[in-house]
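The structure's right below; bear with me while I get my questions together.
Here the complex is missing one protein chain, while the rest keep their positions.
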């Protein structure tokens, strides 16, 4: 079961498809194995970058089950955000019964006031069951819902099952500092903070007090190294590694085509079988593909993992 | 099967719940019977005011099936809007197999440009199957997606299965006129226009060329009368009837609490068993309830259908 | 100087233009005289429906000055909302020096969290000067900024210069009740609540505790009567009057074309010289014009003030 001590990299898993749009179960297994070999601390499925809204209810559950089974001892977090609590509850409970370690919940874009946000998560936790550990997803850029540190504190205090923050605010560095300060003053119980944003600020987030990353950059093994170097206090080495990857991280972070880049890299690395996304989707143009190849070729000079990926 | 000749009132059916949140199947049957007795031309289920997002996949299908079965010869439109095409296709195809007359699709709030909107509906129609007649829902106030008459024309032209517009723009009277002008000039094939907005402009929409209403105001029988009077050319009588209901129509049209008002009125009329909504939901305050009672009591002087409803 | 005891109708004045877009000073005088004769308690200029953003800085000030001069003893509120505090301060201070009674400030659409909203009004009050009484404009439908009753309380408490709420939330009836309850419990100092929304809920807002209206419906004299009847406890008479006007009030309340309707009615009534709006603007189509004429003709049967307005 997920708890507040979680650290390291929880990789956001994409959903692999065959070219005709069917779920590619072979790639799921291969991908989970690759993530485990990369040293990740956990796997998150059915997030936004997992094309969760494009699966129907049965497919979503099937993906969650397969990843849980394959991941073995590795904890799996299942994204259960849904327009209503009935669907959220269905997926959450069935996933947990299948062996998931916890679930992740994002706020619906309609929420505006502090009280609405706090109230929503209390209702959500009650709806899925207060025994299910959940990750609070804070992603204003995509969702339009802005949570102050004080609001996050209220949510954490009101919901014992909230054990982790997926921090994806932008800018958000001072938010990490503010939350850690609340805890340092003894005013807030511990919870894990893993960061998103495709890793774009991970170098600095770790220094601010993040426990790791929850994101799906095409080189999760690099994220693992970065978290380790930072934990060992080797800041310069961490930053050198990060800087080498930054041109590609930045490229992958473009809204809309980010997932196409990620799937392209994962395919090149042999981790998934095709780049196919379900529609609606944005495909990589030939020019974009050439740019990724160029950035991969440059990266290869510094990081052997990128060697030979560009055609 | 739904086609472009549809006229009259397609009532938006709420989903009745027991007080503990379970679906109230007895009320569904009673409600469908009451709608049929009121003279509606069709029933629409699983719309926004039907709390569709609060049902899980199985429940949604069960509601659609029950309404279709009970409605008999009355055509049933099933709202199938979903974040992804897989869930949309599942619900659409199973509903049609169960005997639905057609489906309704709203654009996702993320669409911005004309091309994105047009492209979305082509992909949606292809995803559910081009043999399934669909209603195009145009509801900018709630969805933030603005379709010009020219965009609607492009969607209609590109998708033979698009047989009806649920018109819910605000202001939208000139939009009806513009679309009818396209058709009058021979530039656009016929399709049905039914209007929403809780009936707030139905008096005028009918004069502009709408074929009827698709909305769920608590007195669908009044909407039926209004459409009939207007079709008979009895504009003053139609307007007198409309004006008598307008204070309540206006009240019910408030975002957020509108559904609570509607369910309250339907319960008072004995059409559904409870006012219960699934969470998140806004309940009627005592003061709001007293206001509805007051408006019902005033309405009763003019329309016997409202007599005795206020406690 | 505006204070918390203000009651009655503060009419939102449109800005009259000549057909070539120049400000029509003759109409301004005639309009202010007509408003005074109608019995309004005050005039608000440079609101959203006053096309304030379409005036340059000198024009805005000139309009404010002229209205103040012509209004004589009638208090004038000047809308000073601006993207920045420098322009807000300039207009506020010059308007007050010219004799305005107070200013009105709307929150910028970028505000999201409770703290951001509260902080903004403290900075605004400090920027214009804490001696200038201001009206807090609460208009979520247009601005996207949602203020809970608790946030309004915080703003009122933090800013002694905040003497009035322009209440334009929708739905907002329970908000009035909540604020009055705060005051009833002794937890909040008195302030005036005038309501907007084109009068669409004024019948009920007055019963909930509003002190009057701040809106610009084409028959401000009717609003004055309504407030008086309600204050006298003659609820049925008030509601009868309101109901007669509701079809037109509803029509005028359409976003986008509402101002065109309003200016058309005011011109018909001889209060302003032309219907001209500065661009960008939506003009009334012939069909819309005919609809307003029809509603005016029906209204005339009940309210002599509407007699002879339709051509």
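We just call them A, B and C in the order they show up, numbering each chain from 1.
Following the convention adopted for this analysis, a contact is a pair of C-beta atoms (placed from the backbone, for glycine too) under 8 Å apart; a residue touches a chain by one contact, two chains touch by 3 or more.
Being a predicted model, the structure only gives us computed values, none of them experimental.
K.L.:
Quick one: say which of A:186, A:233 or A:255 touches the chain that got left out.
P.N.:
Among A:186, A:233 or A:255, only A:255 touches the chain that is not shown.
K.L.:
Can you tell me which of C:1, C:57 or C:307 touches the chain that was removed from the display?
P.N.:
For the chain that is not drawn, the touching residue is C:57.
K.L.:
Name, in rising order, the residues on chain C that touch the hidden chain in the full complex.
P.N.:
Where chain C meets the chain not shown: residues 51, 53-59, 82-87, 89-90, 109, 119-120, 123, 127, 278-280.
K.L.:
Tell me, which residues in chain A touch the chain that this view leaves out?
P.N.:
Chain A touches the missing chain through residues 170-171, 173-174, 177, 200-201, 203-204, 207-208, 239, 242-243, 246-247, 250-251, 254-257, 285, 287-288, 291, 298.
K.L.:
Over the whole complex, note the residues of chain B touching the chain we left out.
P.N.:
Listed in rising order, the touching residues are 112-116, 140, 146-148, 150-151.
Criterion: only the chains that are shown with their structure count from here on.
K.L.:
State, to the nearest whole Å, the distance from the C-alpha centre of chain A to the C-alpha centre of chain C.
P.N.:
Comparing mean C-alpha positions, chain C is 48 Å from chain A.
K.L.:
Where in chain A do residues touch two or more of the other chains?
P.N.:
none
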